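Here is the structure we will look at, set down as structure tokens.
Excluded from the complex is one protein chain; the other protein chains are retained at their positions.
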Amino acid sequence: MTRRSINRRTFVTLAGAGTAAAFGIPAYLPRIGEAADTIKIGLVEPYTGTYAALAENETRGYEMAVDAWNKRGGVMGRKIELVKEDVQADPGVGAQKARKLVDQDKVVALAGTVSSAVSLSIGGVSNSLGTLFMDSGGHSDAVTGASCHWNVFRTCHSTWMETHATGNFLAKRFGKKWYLITPDYAFGHALEEGFKDVLGKIGGQIVGDALTPLGTTDFSSYLTKIDAVKPDAIIVLVQGEDYTNCLKQMAQFGLLKKYPVGGPQVELEPVLSLPPAARGGYWGVEWYYKSELTLGKNNKQAQQFVADTIKRYGQPPTARNCFGYVTGDRLIATMAEAKTTDSTKLARAIEGTRFTSIFNGSAYYRKEDHQLMWPMWIGKITEEGAGGDKFNLFDILDTEPADAIEQSVAEKEKVCKLGYP
Amino acid sequence: MTQGREIAVFAIALVVLAFGPLICPLIQLDITILSEVLVTTLAVLSVNLLLGYTGLPAFGNAAYFGLGAYGAALSVTYLHVNFEFAVLVGAAAAVAGGLLLGPFLLRRRGIYFGLLSIAFGQVFYFIAYRYTDVTGGEDGMNFPRPSLGPGFAHISIKEVQFYYIALIVFAVAMVAFRAVVRSPFGRTLVAIRQNEVRVRYLGLDTDRFIFVALLISALMAGVSGALFGLLINFAYPLILDWHQSGNFVLMMILGGAGTIWGSLVGALIYVIGKDIISTITPLWQIFLGAVFVACVLGFPRGIVGSIGALVRRRAVSEDVSANEAFDANAPIEVGRGV
Partner (left out) sequence: MLHDLAPQLFNGLVLGAFYAIVALGLSLIMNLTGTINMAHGSFMTLAGYLAYSLVLRGTSFWFALLAAPLIAVMVGVAVERTLVRPLYRREPFYSLLMTFGLSLIAEEAFRLIWGANGVPFSPPAALAGTVSLGFMSFPVFRIFIAVVLIIAIAALAFFLTRTRYGLRLRAAVQDTEMIAALGTNTQVLYAVNFGLGIFLAGIAGVLAAAMLGLSSTSGNALLMPAFVTVIIGGMGSLFGSVIGGLLIGLTISMTTLFIPAASEVSMYILMAIVLMVRPRGLFGEEGIFG
């Protein structure tokens, strides 16, 4: 039954020719839009997969920073250019793309990521290539801990910071008997350890710990156990899509109204995908676009940033935009100040240098582990956007300063050896 | 193809590949991606042996691939072995996996074999994800690339050297693969694919043949995985997931199931094609899906297979290629399985 009009032979020949052409593409298609004498920064983000939304926002932050600098004439007379690669949340692909960016595109620095696994893999590759890597979005402690490198810097808060920012607040507000819903893998366990540390110091207790294995979409089996133990608060450690699933189901089981709910961290993106009935609780917030506590009083740069983002992209910036912007801005600023694109010199220049940006107060990348020391905030999720702004879903309540929430220099030095060349 | 012609093709291919490090900069490709192609080819060969030649849906070969990678990673991290040893440990781990799963997989054929493979693969995936203390969990394992051992003067392996090592392993694997499929053993596998009952009636214990094929397949996938881990200096759970198995199957189909060169061609197109397309557009997944669909619908013999069929229409050859069995329009026989 041949309905096909092209006969097989023709098909094969065409396909063969097509493949040959496809291989030639890299030779005769210079990367579109690349100008010759720009300073290139390699942006490695997961543009496909579950993190795509976060990657998009981080990228927008970077773009705003780069555009702002290019408007001012660039750095050392040259414009900055972002070269983007999709790492697909796969460490193997991340390693390959990182190498491509450094060897083929000749980027002076790598930046980005959302997934910690990719951060760690790119950290290793960039280290072997001697290129700077600014991890704006991967939270695992290891990035500034056991797997730290002289060329790796991290902007977003570490897992330890998240638990220690929220732990004390939640205990003080609701009580010390907690029921944890923990994703049963490395990240979840790291959060668990952090909270255990906090509870240990204040005499609290974990009355139940639901370890939800990889791939749990249905949390009902865990939620039905909660009434039996009557905790002071339910602490939700799951992230991303699991977070959305879990909160929706908690609302359906009536738990959101019955018990206080909280957790180490939440981002605006998943909250936006929650129906109003499932919005609630107290969470760690890494940055927020509409609060004096996060932006500071009369912080012109911050206000400009928020306004520009809304104008350009139609929605306000999230913490991811912030990560991208702060990282990009700091990187380029350092290049301008130190008048160099050499990775070692840049690393030395970035570490320890205090700066102000689109958040309240000043911050610096700590010399010993390259973690950005800036505060975290506690926010309450409101059901409807306050003041008619459908994005305004957080009510920021409290600030937690960096030094109080991250591990001390002494503790970090035990595990982190930067290894400058 | 006559033997003489085969050797000639092989020699030419090796020579061309040997110039890899020189060709790559000209077409704006990194040498590491070519290494990745060669390394991946071994995994595709492993799937080809089981699925292309023997007709068993090998949908769980990522398990052996992953065992290879983690074997290398763990041995380097905890036992500080050298390069060859890491590969050996990886291969051994994969073969051990094959020995463990073999007796279970052997009991079924057809799509059940495929589903069992997936199921077992997923179990390994969960283990890698869960046992964070050992495997690093979803953060994966970073590990340094050890230098070559005492027999090879402790040379440290940069990317170009790695490429040549991969090339040598690839060459050896291809020769071995050809030897296996052209041997009586290999031909029995093809016979099993065409009609297992008939083979059994001829007095042969098909279970034993399949078991050996499984072990060879596990070995190749294990070597592939170990080399892959050593290439990127990283091991992570995703390489054990069934999507990874699916990728290997896709590469085999693209290149040509049941052909010797199909595995290389498939790996080449997939790895390099994906890299190029994903750079150009974030919509690469639509392209990948479309290629899959087009291949299955119009192109089930793959590239090498189709070329082979074309060539065969011109010349009469007694050597029935295993790819013949992939005649898309052959009626389905009851009890034949996939």
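Each chain gets a letter, A and B, in the order it is written, and its residues are counted from 1.
Rule of thumb we're sticking to: a contact is a pair of C-beta atoms (placed from the backbone, for glycine too) under 8 Å apart; a residue touches a chain by one contact, two chains touch by 3 or more.
Keep in mind that this is a model prediction, so the values were computed, not measured.
Across the entire complex, the residue among B:Val39, B:Ala72 or B:Val249 in touch with the chain not shown is B:Val249.
Within the full complex, the residue among A:Gly130, A:Gly254, A:Gly352 or A:Gly419 touching the omitted chain is A:Gly254. When the whole complex is considered, the residue among B:Leu17, B:Leu116, B:Val169 or B:Ile260 that touches the unshown chain is B:Leu116.
Per the touch definition above, the residue from A:Thr50, A:Gln304 or A:Ser362 contacting the chain not shown is A:Thr50. Across A:Glu241, A:Glu292 or A:Asp389, the residue that sits in touch with the chain not pictured is A:Glu241. Listed by residue number, the positions of subunit A touching the unshown chain are 48-50, 52-53, 55-56, 184, 210-218, 220-222, 224-225, 227-228, 241, 244-245, 248-249, 251-254, 269-270, 272-278.
In the full complex, subunit B touches the hidden chain at residues 57, 104, 107-112, 114-116, 119-120, 122-123, 126, 130, 246, 249-250, 253, 283, 285-286, 288-293, 295-297, 300, 328-329, 331-332, 334-338.
Assume only the chains that are shown with their structure count from here on.
Subunit A and subunit B have CA centres that are 35 Å apart. Taken together, the subunit B residues at the contact with subunit A in this complex read 26-30, 32-33, 36, 126, 129-130, 132, 136-140, 142, 228, 232-234, 236, 238-239, 269, 272-273, 275-276, 278-280, 282, 284-285, 298-299, 303, 306-307, 310. The touching residues of subunit A, counted against subunit B in their complex, run 4, 8-9, 11-12, 15-16, 19, 22-27, 31-32, 47-48, 85-86, 88, 90-93, 95-96, 99-100, 103-104, 116-117, 120-121, 123-125, 128, 140, 142, 147, 184-187, 189, 213-214.
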